[in-house]
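Of the protein chains in this complex, one is absent; all others appear in place.
Chain IDs A, B and C follow the sequence of writing; residue 1 opens each chain.
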Amino acid sequence: MVELNLTKGYWLFIALYLVVPQVSADLKYNMPVGVTEVSHAVHSLHMTIFWICVAIAVIVFGVMFWSIFHHRKSRGAKAAQFHENTLVEIIWTLIPLVILVAMAVPATATLIKMYDTSDADVDIQITGYQWKWHYKYVNDDIEFFSTLSTPADQIKNEAPKDTNYLLEVDQPLVLPVGKKVRFLVTSNDVIHSWWVPDLAVKRDAIPGFINEAWTKIERSGTYRGQCAELCGKDHGFMPIVVEAKSEQEYSAWVANKQAEKEAAKQAAAASATKEWSHDELMAEGEKVYARICAACHQPTGMGIPSVFPALKGSPVATGNVQEHINIVLHGRPGTAMQAFAQQLSTTELAAVITYERNAWDNNTGDTVLPQAIQAVLDKQ
Amino acid sequence: MKQMLLDWWRIVRSVLSAFLGVQNEHSRQRDFASDSPWPFIIAGVVLALILVIALVLIVHVVLASG
Amino acid sequence: MDARTQRSLVWLVLLPVAMFGFGFALVPLYDVFCRVTGLNGKVNTSPLAMPVSAKVDLSRSINIQFVTQNNANMPWTFQPLSTEMEIHPGADSRAVFRVKNVTDHPMSAQAIPSISPAEAAQYFHKIQCFCFNQQHLAARESLDMPVIFYVDPELPDYIHTITLGYTLFDVTKLAARAN
C-alpha cells in the first residue's frame, strides 16, 4: 500500500514542481520582468538557473525514486554489497563544479553592470524614515515626504480594499524615462531597504552612510515597491511608488513642483495674515492629526503604553503652550517623535496643536494661531 | 629529506581531496593510521587560507578583465 | 575525570575564549579593512598624517556633490552653501556647510562623512574638516564650517562625479558623558 502511493507521490511532486512554476511564470507569481535593462538581465539569470536546478532535480530524484521503487525488499531485491567507487564520486563532484562555473559567468557580468553608477543625469537622495520615505532631487532642490495613503479603515477591514491596497502613496517619486537616474540611499533612524521589483533596484538605507544604486527606466508607467528590511512597527506600511514620465512631462513636472514650492511660501505668508477661527483650526487640525499623528498617538489620543505617549490628558498637551509648540516643531531627538517644522505648513501646525489641546476633553480652550507658529519659526 | 617531502605531499593531497569531499578507503585508512592529527590540521588551515587568496585573485582577474 | 579528558579540556576551553576575543578583535580589524579598501564609503575622520603635495591635473575636472542629512530628528538646520562644485584632481578645494542650533538649549553634534561611489573614498583626502571633532553650539547659534580637501589624481578615470554626504548626529548626551 505504501509503495504505491510513494510513486504516485513522486509523480505528483514532479508535476507540482514542473507545472506550477510554468503556470505561475506567466501569471503574476514570478519575478517581474521589469522595465530596465538590469531587471531583464536578472530575470533571465533567475529563469536559467531555475531551469538548471529543475533539470538536475528531475534526473537525480528520478534515479532515486526508480531505485527505491525497483529495489524494494517486498519485491525480493537482494542488497548488493558495494559501498565505494571513487571514480563515480569524482565524476559527480566535477559535473556540479562545471555547472557552477557555467552559472557564475553570466552572474558576474550582470553584477558588474549593476555596479556602474557613472555619468548619471538625475541624482535623487532617498532617505528612509520610520515608516515613510523622503525624496530629495539634489540638482533641482525639490524634496518631499512620501507616505502610505491607504486609509486606516481599509486596513482595519471597515471598508473594501482598493486595487493598490498598501501600495499607494500621497506623493510618488517622479522619474524621467530613458535617463540614467542615480540613487543616494541613506536613513534617518534605523536600517530600511529601498526596493522596486520592476526596476530590480534594492539598496539598504543605513543611518550615517550613503549607498549608491542606479536605474534607467525604458517605459513610462507606475512601478510599486516596498521597504525590504525590518524597521519596526509599520515596516509593512511604507511603500514606494515610482512614476516614470517622458522627458517633457518630467521637466514640466519639475517646473510645476518648483512653482508649487514658491506658491506654498506665499500661501504660508498669506495664511499667516488670514484670521483663523477656533472651529476652523479644530476642523483642519483633526484632518492633519488623522493623516500624520494618529499612526503613533492613535486616533483615540491614547498612544501605546510605554511605546508612544498618550496625548489625552498629557502634561504637554494641557501644559505650557510654548513647550507643546517646541516639541511639535523640533521633535524629541532619539525617539520616534519627528521634527514637523519642515513637514507641515504653519497653518497645519497651528491647527493640529489647537486640536491636540482641545480634543479628547483636554479642552484647554487655547487657540494657537499660524502667526504664533510663524513667530517661533522667525525667532530661530 | 625525500621521505619527509613525500609525506607532506601525501598530506596536502588528502587535504585537497577533503576540500573536494571525495576520498577512497585505502588512502583514508593510511591517513588515519598516522599518529598525530596536527600536520593535517596545519595543512588544512594553510590550504584554507590559500583557497581564500585564490578566490580573491580570481575576483581581481575577473574585475580587471572588465 | 581522567588525565586525558583534563588535558583536552584545557584546549577546549581555550578555543571559545580565543574566539570571543577574536569577535572583539574584528572591530578594529574591520575599521582598518574599511579604511584601506574604502569599503562602505568610509573616509579618513582624522587629519592626514602629512598633506601630500600632489601635482594638479588641470586636464581633468571632477564634479563634487554635497549632500546633508540629519539623523534621528536632530533639530539643527544643516545644509551646504553650494550643492555642487567642479574641481581638478590634486588641487586643494574648500566647501562651506552652514549649521544652526534652532533650539533654545546648548547642544553638541558630530558630523559623519560618507563618500559615494565607495571606490572613490580612498582617493578623497580631507586636510581639514568639521567632522574631525564635535561641534558645540549654544541656543540659536549659527556657524559656517569649512572642509578643505583634495582628490588624488590616481582616481579611476571612469569616476566623474563624487558625492560627499554628511550625516549630523546629536551627541549632546555622549559629549556630556565624556567630560
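Criterion: contacts are C-beta pairs under 8 Å (C-beta built on N, C-alpha and C of every residue); 3 or more make two chains touch, one makes a residue touch a chain.
FYI, contacts and distances are computed from a predicted model.
Remark: of the listed names "Sodium:proton antiporter", "NADH-quinone oxidoreductase subunit H", "Hydrogenase expression/formation protein" or "Cytochrome c oxidase subunit 1", the one matching the undisplayed chain in UniProt is "Cytochrome c oxidase subunit 1". Although it is not drawn here, the omitted chain touches the following shown chains in the complete assembly: A, B, C. Per the touch definition above, the residue from A:35, A:173, A:190 or A:311 contacting the chain not shown is A:190. Although one chain is not drawn, its touching partners on subunit A can still be listed: residues 2-3, 5-6, 9, 13, 16-17, 20-21, 24, 28-32, 38, 41-42, 45-46, 49-50, 53, 56-57, 60-61, 63-64, 67-68, 71-74, 77-85, 88-89, 92-93, 96-97, 100, 103-104, 107-108, 110-112, 114-115, 130, 154-157, 161, 163-167, 189-191, 193, 195, 197, 200-204, 206-209, 211-212, 224-237, 304-307, 334, 336.
For subunit C, the residues touching the absent chain in the complete assembly are 1-2, 4-5, 8-9, 12-13, 15-17, 19-20, 22-24, 26-27, 30, 34, 37-42, 45, 71-72, 110, 112, 118-119, 167, 169-171, 173-174, 177.
Contact between subunit B and the unshown chain involves residues 17-25, 28-29, 32, 44, 48, 51-52, 55-56, 58-60, 62-63.
Simple rule for what comes next: only the chains that are shown with their structure count from here on.
Here the CA centre of subunit A is 28 Å from the CA centre of subunit C. Centre-to-centre spacing of subunit B and subunit C amounts to 41 Å, using the average Cα coordinate of each chain.
Put simply, the C-alpha centre of subunit A and that of subunit B have 47 angstrom between them. Residues 20-25, 62-63, 66 of subunit B touch subunit A in their complex. Put simply, subunit A touches subunit B in their complex at residues 84, 86, 89-90, 93, 108, 112.
Residues 40-41, 65, 67, 69-75, 77, 83-84, 100, 102-104, 112, 114-118, 140, 158-161, 163, 165, 167, 169-170, 172-173 of subunit C are the ones touching subunit A in the complex.
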